[in-house]
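A single protein chain has been removed from this complex, and every other one stays in its place.
By written order: A and B. Residues from 1 in each chain.
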Amino acid sequence: MSQTVEPTTATTPATPPSRTRRPYKVGESRLFVKVATYLALILAATVYIFPFLIEIGTAFKTDADATANPLNPIPHTWTTAAFHQLAQVDFPLWFANSAIVAICVTAGRVFFDSLAGYALARMRFRGRSALFSALVAVLAVPGVVLLIPKFLVLNQLHMYDTYSGMIIPLIGDAAGVFIMKQFFESIPLSVEEAAHIDGAGTFRTFWSVVLPMARPSLITLTILSFQGSWNELAHFIVSRQNPRLNTLTSGVATLVSGQLGKGNQYPLKLAAALLMTIPVAVLFFVFQRYIMRSSEGAVKE
Amino acid sequence: MTVDSTAGLSRAEAEVAARSARRPPRRRPGIRGREAAAGWLFTAPVIVLIVLFLVIPILMAIWVSLSNWTGIGSPFSSNVKFVGTRNYRFLLTQDGLSRQNLMQSLRNNFYYVLFVVPLQTALALFLAVIVNRRRLAGRGFFRTAFYFPSVTSSVAIVIVFLFVFGGSGVVNALISKLGATGPDWFSQQAGIFHLGLDKIGVHKAPGVLANHAFLGQSWWEWLSGPSLAMLVLIILAVWTTAGTFMLMFLAALQGISADVEEAAVVDGATSWQRFWRVTLPMLRPTLFLVLTLGLISTWQTFDAQFILGATNPTVVTPAYLSYQTSFNNQQWGQGAAISFILFFIIIVLAAFQRWVLRDRDEAREKRMIRKQRRAAAAGRSS
Partner (left out) sequence: MNIRHSRIAVAALAAGLIAVTAACSSGGGFSSNSTPSSGTTGSGTLKVLIGSSGAAETAAVKAAAAAFTKQSGVKVEVTAAQNLTQQISQGMAANTPPDVFYLDTSSFQNYAKTGALYAYGDKVSNPNDFFPALKTAFTYNNHFYCAPKDWSTLGLVVNTDDWAKAGLSAADVPTTWDQLAAVAKKLTTGGRVGLTLDPTHSGIDEFLLQNGGTLISDDKKSAAFGSQQNIDALTYVKKLATEGSMKYPSALSAGWNGEAFGKNKAAMTIVGNWIDGAMKSDYPSVKYKVYELPAGPTGTKATNSFTNCWAIPAKSASQANAVKLVDFLTSVDQQMAFAKAFGVMPSRQSAKDQWTSAFGNDAAFLSQAANAHPDLALAGGAQAVSDYDAKLAQLATTDPKTILSSVQKNITAVIAQNG
């Protein structure tokens, strides 16, 4: 590994803004180093991409073909039988539920976490450091250990088997507060002071001055939140039981381990996996372009 | 756990910003009252949510773990009795299946963490550093490829892995191309250390290890290593999560001041030295974040077990055991007790890790500051 790390740090240890161009050291872009880097990259990329190719190909295979030729992503005979089978379950409904939950959770997290992160980073008030300590302690609380009691609380609140029960508990998120706090601490204080002098209130300063500067962190938080709530399985196992409230994760998980789980049925399972990946993939690429743009443009102001 | 806001976590980053930003100065006293109100107001939603769905549940779970609640009706009804530490005793001190299962799950999870956390961190850092190169052809493509599994649902990933490592799956097809027969990955129960020793001729436990037990399992069993089935889940976790952490490292790398790097260049450091002495120390807060998040999440692994149904006892983790004990076996008290034992382990480990990293952090920090001073001096003179 050390062999391949070296060349990369050699050319670009960080991504400085291009206006501070600096001379490259002589001999740094030695050819073999470059080749080794690309070979390593291509190998890694293969390991990352091949499983998805297999997933796509196998979804269109017959059962026998999938079992006989697992390595070949191209089906011997193309069939959409697996998708027809899936059409009989509530796939669109699951997708809609996943989307509702993930969007609400992400919006809630990004807003509330930035508020709290900003307060913890910038405002001075009694109990702030105690609050932060409590938050770090919360960060260490394993969510999975709360499965049982969360179910009990939701039930007492009459939120069991409702969208609100699926969404609201996921919004409270210490990790996001943590990320935002870290970021706000790195913003020069002078910016806010200028805003204060202009007569802007605390919320206004936060909302129109500081928050726009936090774009890179907000994007990170958005991605993490969306991905987290989209991937969430355990919470949807205990917060609902009505099949109408199934998300993609809980729906497909039971599809795999449930009645259809007997036997291999790889094309069916992989078709389910593929279908649940497509919407995320689309969203991801939308986000991805955004990430690229922001990381190229707005690294340093 | 006591952590104050100015501690090591943010120190290096604060140092970076130090030139332009100082810690919040004490402002005019008149503004204090309003700021306190705003501070609490800003944090209130998160506090309320955390109290509702974290603190209250924890209190309820503490009660359940000390009660004989069987999952019928409310845990606060009059026929639910306080049983003291009975549930904990079954899990920790009394020789029996409850303890055996818990210890096996802890062993499984221990090996899972031991492999996943270092591997995912190293891989994430490696990928981040490579992908961060500005002059890399297809940079966006590689970044996307590595990050993509992270956004994919764990359910989908587990399904793909079930196929890839299945009896007649991709990996076994590759192995048979090499002329060997692949194992039946998901039903394998023997630990890889045991398998390795078996290969070099150690078929049985040395007496010392076999005859001495700790918490109901012999040392030989404790030292088994992860089973092949668990190894698949380890690969799955590393493969899936490295992208997320790569993104965190990337964000941090982009935050590193070019001046610092440049100063190091001027300083005459080789690229390798620069990585170790400059880049890595500056990444320390992120590294801490990644390691902590990794440690906490790997001790909670649950999804794959839930989907697999965990018929293989060597992949069961305490988190899944707790779920299974409560929801499937209706032993809610024991299930909640397992949760708290897990809780305790995670807290202790996180605190320990923090302590370890903090010491080294200070040493590095000093070195870095020296570097910066020298760099600054060099910058002035040029």
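Everything that follows uses one rule, which is that contacts are C-beta pairs under 8 Å (C-beta built on N, C-alpha and C of every residue); 3 or more make two chains touch, one makes a residue touch a chain.
Model, not experiment: these values are computed from the prediction.
Colleague: In the whole complex, not just what's shown, which of A:Val33, A:Ile56, A:Val101 or A:Leu115 touches the removed chain?
Modeller: Within the whole complex, the residue contacting the unshown chain is A:Leu115.
Colleague: Write down which of A:Thr46, A:Thr80 or A:Gln156 is the residue touching the left-out chain.
Modeller: A:Gln156
Colleague: In the whole complex, not just what's shown, which of B:Thr70, B:Thr85, B:Asn211 or B:Gln273 touches the removed chain?
Modeller: B:Thr70
Colleague: List the chain B residues touching the unshown chain?
Modeller: Looking at chain B, the ones touching the missing chain are residues 38, 41-42, 44-45, 48-49, 51-52, 56, 70-79, 96-98, 100-101, 166-168, 184, 186-187, 189, 311-313, 325-332.
Colleague: What does the interface between chain A and the hidden chain look like in terms of residue numbers?
Modeller: 63, 67, 88, 111, 115, 151-153, 155-158, 160, 201-204, 207, 237-238, 241, 243, 246, 250-251, 254, 258-259, 261-264
Going forward, only the chains that are shown with their structure count from here on.
Colleague: Need the CA-centroid distance for the pair chain A / chain B, whole Å please.
Modeller: Whole-Å distance between the two chain centres: 16.
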